[in-house]
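Note that this complex is displayed minus one protein chain, with the remaining chains in position.
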Amino acid sequence: MTSDLHWDTKITAIAPNEIRLRGYRFDELMGRVSFAEAIYLALTGELPDEKVGDLLNAILVASIDHGASPPSTLAARTAASTGAPLNAALAAGILSINRYHGGAVEGCMEAIAEVHVHIETGLNLNEAAAQVVGKARAEKRRIPGLGHRIHSDDPRTARLFELADAAGITGEGVEAIKALRDALAETGRDLPINVDGAIAGILADLGLPPELANAFFIMARVPGLIAHIHEETAEQRPMRRIHPTDHGYEGPEPRTLD
Amino acid sequence: MTSDLHWDTKITAIAPNEIRLRGYRFDELMGRVSFAEAIYLALTGELPDEKVGDLLNAILVASIDHGASPPSTLAARTAASTGAPLNAALAAGILSINRYHGGAVEGCMEAIAEVHVHIETGLNLNEAAAQVVGKARAEKRRIPGLGHRIHSDDPRTARLFELADAAGITGEGVEAIKALRDALAETGRDLPINVDGAIAGILADLGLPPELANAFFIMARVPGLIAHIHEETAEQRPMRRIHPTDHGYEGPEPRTLD
Amino acid sequence: MTSDLHWDTKITAIAPNEIRLRGYRFDELMGRVSFAEAIYLALTGELPDEKVGDLLNAILVASIDHGASPPSTLAARTAASTGAPLNAALAAGILSINRYHGGAVEGCMEAIAEVHVHIETGLNLNEAAAQVVGKARAEKRRIPGLGHRIHSDDPRTARLFELADAAGITGEGVEAIKALRDALAETGRDLPINVDGAIAGILADLGLPPELANAFFIMARVPGLIAHIHEETAEQRPMRRIHPTDHGYEGPEPRTLD
Partner (left out) sequence: MTSDLHWDTKITAIAPNEIRLRGYRFDELMGRVSFAEAIYLALTGELPDEKVGDLLNAILVASIDHGASPPSTLAARTAASTGAPLNAALAAGILSINRYHGGAVEGCMEAIAEVHVHIETGLNLNEAAAQVVGKARAEKRRIPGLGHRIHSDDPRTARLFELADAAGITGEGVEAIKALRDALAETGRDLPINVDGAIAGILADLGLPPELANAFFIMARVPGLIAHIHEETAEQRPMRRIHPTDHGYEGPEPRTLD
């Protein structure tokens, strides 16, 4: 029965014994495409090629966790510590991902877009980047995606750029973040491209809109938050006082894949 | 400085320019393991083998979305429709995944565990399953993982069992859910194993605890919820009245991978 | 022990057997001031006088509920319907209070502030209001606080203005929203001041900042959301399809206080 409130979606079609995501049967996708590729399909409507699929997997792996210090982790553990069910503790964590934590990918994609606006007015890449850096410095703003509190040479950045090259998608997005780094270095601030900056450049080259940038960070971090919630519930006593910085690591020793 | 509130985590170790998940360097994992495998590593502490990795990818792909009807989707769209930022709308969706929606995997894992408790007391598999079914029927409870409102023969179920066989992990978990289905059919109720029942059997065979079962459903559904939130924000007007059932599909036509 | 993370709050002091809110002992406040007055104390640091206390009570009563249609109510009921605990369903409701629902008080306070900026540049009240209305119309924006989908003459508005007069606080805030209504009527759009507009004017006259405006709406609506969650859980079956508009009222018949 069609009512005056009828509406349509372009994501998933459900019929008895046949479920299709953006046109593809779920049971055909299962075992043929990775979760990361299915995520891309769900969000954009198209499957990535295999190399881009590898790159997307790497982007999601890169942001899965960053230890016990991030506020989203502390909020999720705080909720879990009061006896919150898993989904409620996860929601508390996700609600703590905002402008100042997890927002750098989106912010960096906006800076990249700004570079390209200047290029369209006739500037070359380096001039455009210098304009964006100059404006940010005049307004005493940082360029999101450059610099890291802990890592002076983030190992995730080089790996992501390698995989983007292997996928053949490195383009104006990655070039723009590199130009922004160089333009900032010219002003005497030699800051490395961090993992968020690398992801921003790559997502721009994949043609994703900035408003989905934050989505990639959140999707990647959800399993990490769940791991922390599970650990908090399983191994800590309820209502403990959770110190935000005085924590260490007592998990498996360093090891390698081979 | 160590305080009297010092605590430890076993998940991630952070040192300048070296980040390790359960002992492995992130930059080594990236490009080598899929997001699904890294999720398993984050949650359990160990990497799965390659076939199990494929199976985990399939489990997560299977639950990524189920159209516009689930309450988590409607809650997320309702929040998005009022102007909620992405993370807040996602949290509203996640908070609507509970006992009656998304809880079937955990419920079914508990039924499977109950079967195994009976086996330990000396019953064989079919007798044990009959006990569990008999008790549920006496208490007028359904067996989670059996039957579906829409799908009489859920295509995702067969595919998951195929992939579990290929991974060589099919064991007492999958056998228990099949025995539960048969025991229920003996009582005259011939209900198929649904996708949640298949996942429950497989997660049991992988040795995962029931309390992480729900986590797999939530992790899988997060990208689907984000796709709906993005669509709501991009294509619908704010504050529209969202009909819970009167909606259709106008996305890509049916298509195949090859 | 004081650490380098020491911080201070100005809200509540806790000592053994002595708890003080903004300097006052809780046990002295209890029975002497109303909840609404204590809310004002908690938020602003000072107690209101008795008449203002009555007005605050009325503001909070005015927004306690608006039936089953608002998206926050539907989101809270949707979550409750899946088996969410009370706090999770409430959170889903609160996350659905944003720019397009519940944001009118804040938006109207900003319009009022805009009027006063024009007055400071030398315009009189009516000229200033005409400027603000003209700009909004040029940008095809509505003036928050004017007009209502259902109520052409909101009975809560007149009552609030009465109580504000009785409290002796009617001033530039209330005058500004009235001037905005008149300026809009001059353009041929004769819209009444709605309850949000009345509250905005009064909160402005009380000297509250716009960022607390939304807080008053949320605090008022929390009990209403809880009433709906409680009703949903107690009287409806789980996982029902919740129609957003096709609902009626079957509660107590119309009655009066005397």
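Labels A, B and C are assigned to the chains in the order they are written; within every chain, residues are numbered from 1.
Heads up, the rule we're going with is that a residue touches a chain if its C-beta (ideal position, glycine included) is under 8 Å from a C-beta of that chain, and two chains touch if they have at least 3 such contacts.
The shown structure was predicted, so the numbers you read here are calculated from the model rather than taken from an experiment.
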item	value
Residue touching the undisplayed chain, where the options are C:His116, C:Arg137 or C:His243	C:His243
Hidden partner interface residues of chain B, rising order	5, 85, 87-88, 91, 95, 244-245
Touching residues (missing chain, whole complex) on chain A	1, 3, 71-72, 74-75, 78-79, 81-84, 88-89, 91-92, 95-103, 238-239, 241-245
Chain not shown, touching residues in chain C	1-3, 5-14, 16-36, 38-39, 42-43, 45, 47, 54, 56-58, 60-62, 64-69, 85-88, 90-91, 94-95, 97-98, 150-156, 158-160, 162-163, 211-212, 214-215, 218-220, 222-224, 226-228, 230-231, 233, 236, 240-243, 246-257
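Criterion: only the chains that are shown with their structure count from here on.
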item	value
Geometric centre distance via CA averages, chain B-chain A, whole Å	22
Distance from the mean Cα position of chain C to that of chain B, given in whole angstrom	40
Interface hub residues of chain B, defined as touching at least two other chains	1, 3, 88, 91, 95, 97-98, 241-243
